[in-house]
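And now, chain A:
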Amino acid sequence: MADRGKRGQEGDIERSPSRIDSVPEERLIRALMNAFPEAITGFLKVRNGLVRARLDRRDLFKACKFLREELGFEHISMISAVEYDDRFEVVYHVTSYKDKLLLELIIRTPKDDPSVDSVSSIWGGANWQEREAYDLMGIKFNGHPNLERILLPRDYQYHPLRKDFRGD
Partner candidate 1 sequence: MAAAKKKDSLGLVVRPMRRTGSQVATSLFLGKPNTVLYPYQKLELPIGYRGKHIVDFKRCIGCSNCVQICPNDCMWMEKLEDPELGKIERPGVDYGRCLFCGLCVEICPTVAIHESVEFELASGERSRLKYGPKELRDDAFAGKVKEERQKRLLPILDMSKCTSCEKCAGECPEMCIAMMPIESVGRTKPEINLGRCTSCKKCEAVCPENALKMEEVYESYFEMPEPKFLLKMCTGCGACARACPADVIYMIDMPGTEKVLKDGKKGKPKKRAVFILEKCVGCGKCFRACKFEALEWPGVRK
Partner candidate 2 sequence: MAEMWINMGPQHPMTHGLWNLRVKVDGETIVDAQPEIGYLHRGIEKLCEGKSYPQIIPLADRLCYGSSLTWSHLYCMAVEDLMRVEVPERAEYIRVLTIEMQRIVSHLMWLAAYAGDLGLAAGFVYTMRDREVFLDLFQSLTGARITYNFPRIGGVAHDLPPNFERDSLRALSYFEGRLKEYEDMFEGSKIFMMRNVDVGILRKEDAINLGVTGPTLRASGVTYDLRKDVPYSVYEEMDFDVATHKDCDCYARYRVRMDEMWESCKIMRQALQKMPKGKWRIVAPRNAPVGTGLARVEDPRGEGVIYVVGDGSERPYRVKIRSPIFVTVSAAPKMLIGYKLADVVAIMGGLDMCIGETDR
Partner candidate 3 sequence: MNLFEFCYGIIHWLVDLVNHLWYWLGDLLPWWFGDFFDAVGDFAASQGHLSVMTILLEVVVVVVIALINVLNFLWIFRKFMARMFDFYGPYYVGYRIGGWLQNLADGIKLFVKEIIVPAKADKMGYLLAPVIFVGSSILILATIPFSVDFGVSTNKSGDYVPAGALFALAAFAIAPFSILLAGWASNNKYTLIGGMRSAAQMMSYEIPLLMTVASVFLLAGSFGFVDIVNAQHDMWFGIPLFIGFIVFLVCLAAEVEIIPFDLPEAEAELVEGWTTEYGGMRFGLFYMTTTVRSYAGGALATALFLGGWQGPSLIPDEIWFLIKAYIVFVVFQWMTWSLPRVRVDQILGLGWKRLLPLAIINLMIAVALKSMGWF
């Protein structure tokens, strides 16, 4: 992974005049910063082609619409939910086919109200992934067309990926 990063940087130095604008990662960060100056925090270019950002959960839908329509992030790779001691994190990995970028959007939700806005009307591929996150982790997606259990039986009572779930 790391040598990929090196290669990219060498290329950057060569076209230094308009350096920032020619680097897709920087362009993405700028565009997001301009559009959502308060909602998006914690930018990090993890490695070439992967940008990580934290996002306030109230602005998720707007930000995703912006990503899809203005920045050309056409593909949602993965929606994963992670439980921590004090919070849930919903992690969106969004891909741009054109810029070959992967954006990792991290949304925090409190433990007592694990809900975020559904993005399935923006990306059709998010539909089942949100259902899966609901099924296994119990995150509610507001505005989802059909938020039902997908992997487990309909009458199942637990969300098994939560840390307080015991197998028996």
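Annotations
By our rule, a residue touches a chain if its C-beta (ideal position, glycine included) is under 8 Å from a C-beta of that chain, and two chains touch if they have at least 3 such contacts; residues count from 1.
Per the selection procedure, all candidates are chains of the complex that A comes from, given by their letters.
Keep in mind the model is a prediction, meaning the values are calculated, not measured.
Set chain A beside the options 1, 2 or 3, and in this complex the one it touches turns out to be 2. Of all residues in chain A, only 1-2, 4, 49-50, 74-78, 80-83, 91, 93, 97, 100, 102, 104, 123-129, 132, 136, 149-153, 160-161, 165, 167 touch candidate 2 in the complex they form.
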